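Every protein chain but one is kept in place in this view of the complex.
Chain IDs A, B and C follow the sequence of writing; residue 1 opens each chain.
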Amino acid sequence: MNIYQPLLTTVTEVVDETADTRTLRLEFRDEAVRKDFAFRAGQFGEYSVFGAGESTFCIASSPTREGYIECSFKAIGKVTSELREVNVGDTVGFRGPYGNWFPVDDWKGKDIVFVAGGIGLAPVRCVIWNVLDRRDEFGDVTIVYGARSVEDLVYKRELEEWGSRSDVKMVTTVDPGGDTPDWTGEVGYVTPVVEKTAPKADNAVAVVCGPPIVVKLTLPVLEQLGFADDAVFTTLENRMKCGLGKCGRCNIGPVYVCKDGPVFTAAQMKQLPPEF
Amino acid sequence: MTDMATAPAYTGVDDLRRIARELLEAGDVRVIIGYENARRGARPVFISDPAETDKLIFDTRCVHNLVTYLNPRRDHVAELGKIALVVKGCDVKAVAGLLRESQVGRDDVVLIGVRCGGVLEENELPAALALTPENVAPRCYGCDNREPTLTDHLVGEPQPEPPRPVMTIDERVAALDGQPMEERWAFWTEQFSKCVRCYACRQVCPLCICEQCIVEKTRPQWIESSAHPRGNLSWNITRAIHLAGRCVDCGECERFCPVGIPLSLLNRKLQHIVHERYDYTVSDDPENAAPIGDYRLDDQQEFIK
Amino acid sequence: MTDAHTDFEPRITAFVCNWCTYTGADLAGTSRLHMASNVRLIRLPCTGRIDPLFIVKSFERGADGVIVSGCHPADCHYTSGNYHARRRFAVFHDIMEFIGVDPRRMTFSWVSASEGAKWKDVVDEAVRNVRELGPFEAYRALAPEAVEPWPAATSDPAGEEVAS
Partner (left out) sequence: MSDRYFISDSDLRGLAADLLGAGTDVIAPVATDICQSPSAIAASACTLDHSLVDIDYRALTDADELDLSRGLPQLSLKGYFLPEHEALCRWKQKGITVEVEEVPTEFAPRVVLAAKACDAAALEVVDKVMNWDYKDELWNGRREATTIVNLTCPMIDDSCFCTAVGTAPDDVKGADGLLTPVAGGYVYEPATDKGRALAEANKARFSNDVEADTRGREADDERAASRQRVAANLEIDAESVRDWIDTHFEDPLLSQLAIRCNGCGACTSVCPTCHCFDIVDEQEGVGRGTRRRCWDTCQAPTFTLHASGHNPRDDQHVRYRQRINHKFAIYPLKFGEVLCTGCGRCTRVCHAGQDLVEILQAIDIAARRPGDSAEPEEAAS
């Protein structure tokens, strides 16, 4: 089996997160793979629908939940549109895990702040569960999550669960418009909400994920709050094909996002040439 | 090539440089796109400094159709500002094509026409050669736009007619047409099988102006992107028919093809088809509607049951 | 020539317009006209919607012949779709012939909603032509891998090998 051949998985659960975002739970068909497959929070894979091709997303489930993986995606391209058509029992190909990961083990004893926008919650969700499943190893956990509207919030059941936990500070913000007048969370863009929430930077790390604009605007706010550049983590996304550091399209200057990333610290981001 | 005589100096070069300098000095345009002499022969040059207009040349090596740089997809050229373009009679037809399809406005560009007596097949020569049947670009034979009308300026003296090439493109098309169908299939599939799908033919074509090329559409994937003979056939047929009645026969697709596919035969055949069926000849008159996208109630339909 | 391919059942894709030929084909069916069963019908709003690439794609996927059929001139539901199609297919027909594709593999016709009998004739003639020409092996030979044949025309269309 060459490095480009996918493992086969069976879809065991389909969850519609929003009108255009869907989560699939995938179980490896091969029992040995199911048992041995291991990954770390932040890594990604190449998911494929046979006949449409491969698409790259992070593994959205936690490495602490074994026996399956999950992916969340928006149906906007060729593969994701086809992936949206699959049902429970269908076959999906998977290659991975690829790339680096969030150094969760190094964060023991520290406070953790998660900031996510839109579907950017997918890679963060993986870390959140990873942390919550080992809750007593870490300090305070703060989650600031924003989406365009209430409709666009993903992982709604989990947002509720996190919000109801006493050991998590959960802040959700949207632009409720007129459609959801009973919205009780924060209102507006995620960046000012981070500022307002003002998590303390002392002995803390931050994880920021979302559309480029969310990352771009949030990093300076965290810097202001006193977070050091090497205590702020984010994931970059670029178009990828191989995921293996060969096909040559995901690089930002000398950095191959698929191999040297997708997880970068704010300090590393500052070193990158402006081409992402 | 038997006769390696160099071509006499082009008489319009001084006028060309003067006009270019005046246009830049007056601020009428920001950049002149013309030809220069470089390490490997004649090539396009972009001049924005009036003092550099002396770089401009015109001779039989100036093969390129510079209208390709007017293409609205060329962001990095558009950024330079208003353009004055050096054009031959054949090139002007491509400008007419862009005007016809509302891709540029006539006031967006200044056209400096050069009276042309034909060009060589290749530009990569240290000096301009006099044209001979062996070295002339076959497309120049029978040129019907030696006195372009669409230009803003026209330089140079009237030139002699280009020589008749050893074998004209029409003769080659006729030779192919005279072959049995299986032979034609063998010929074209062999030619297309060489294709490496670099899309140079599309990129240099002054009239390939689609925002998104059909070959880049993935939903559905109409044309397979792997360079196997099957995908290559789809690509090459599609490229050709998308230019039916639009191709100005500048030959750039064939010249840029790194594997030497004789695309001008396909292009010429399509010109014959639209001429025979719809009496259409591509010209530098932007008002002359292209045949595809137009129709007559009494169009031929002998192939329809 | 004819004898050589008697065992061969041509696979033919037909791209038809919704307003005329599709209805005409329906009429042929409800009139119980007996005709060759080698044709798979794909209904489109108008012949003006039929890109020549549909034909190329059909050959790529293993078709031996293609039919394109729509409203007669002056009958187009959208006024002029068939006139545009006529020019497009004239050019396509000629260039394919130049490239070496036998034009008998490509049938173009005008069949109105009332011409069930003409549809039968068009189909029978197309099938006869393609049967004479034999399988389009020359096109299939361009494939990088062997092309899986379509399920035979007579088999159950819900056969388990068929992709959804």
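The rule is simple: contacts are C-beta pairs under 8 Å (C-beta built on N, C-alpha and C of every residue); 3 or more make two chains touch, one makes a residue touch a chain.
Please read these numbers as outputs of a predicted model, since none were measured by experiment.
J.: Can you pull out the displayed chains that the omitted chain is in contact with?
T.: Touched by the chain not displayed, across the whole complex: A, B, C.
J.: Quick one: which of B:M4, B:A127, B:V166 or B:A289 touches the chain that's been left out?
T.: The one listed residue touching the chain not shown is B:V166.
J.: Among B:H64, B:R100, B:R115 or B:R239, exactly one should touch the missing chain; which is it?
T.: B:H64
J.: From the listed residues B:A130, B:A186 or B:I214, report the one that touches the chain absent from this view.
T.: Here the residue in touch with the unshown chain is B:A186.
J.: Could you tell which one of B:S225, B:T281 or B:Q300 touches the chain left off the display?
T.: Only one listed residue reaches the unshown chain, and that is B:S225.
J.: Provide the residue numbers of subunit A that touch the chain removed from this figure.
T.: 1-6, 8, 10, 48, 50-55, 76-77, 80, 87, 89-91, 93, 211-212, 237-239, 241-242, 244-254, 256, 259, 273-276
J.: Where does subunit C touch the missing chain, residue by residue?
T.: Residues of subunit C in touch with the missing chain: 61-62, 143-151, 160-164.
J.: Given the full complex, what residues of subunit B touch the hidden partner chain?
T.: Answer for subunit B: residues 38-41, 43-44, 46, 63-64, 68, 74-77, 121-124, 134-135, 138, 165-166, 169, 172, 175-176, 179, 183-184, 186-187, 190-191, 196-204, 216, 221, 224-228, 231, 252, 254-260, 262, 264-265 touch the chain left out.
What we mean here is this: only the chains that are shown with their structure count from here on.
J.: Which chains share more C-beta contacts than any other pair?
T.: Highest contact count belongs to chains B-C.
J.: Whole-Å distance, subunit B centre to subunit C centre, using C-alpha means?
T.: It comes to 36 Å between the two C-alpha centres.
J.: Whole-Å distance, subunit A centre to subunit C centre, using C-alpha means?
T.: 48
J.: Residues of subunit A that touch two or more other chains: which are they?
T.: As it turns out, subunit A has no residue touching two or more other chains.
J.: Sort out for me which residues of subunit B touch subunit A in the complex.
T.: Checking each residue of subunit B against subunit A gives 218-219, 221.
J.: Contact residues on subunit C for subunit B in the complex?
T.: Listed in rising order, the residues are 51-53, 56-57, 60, 73-74, 80, 83-84, 86-103, 107-110, 122, 125, 138-139, 142-144.
J.: In their shared complex, at which residues does subunit A touch subunit B?
T.: Listed in rising order, the residues are 77-78, 81.
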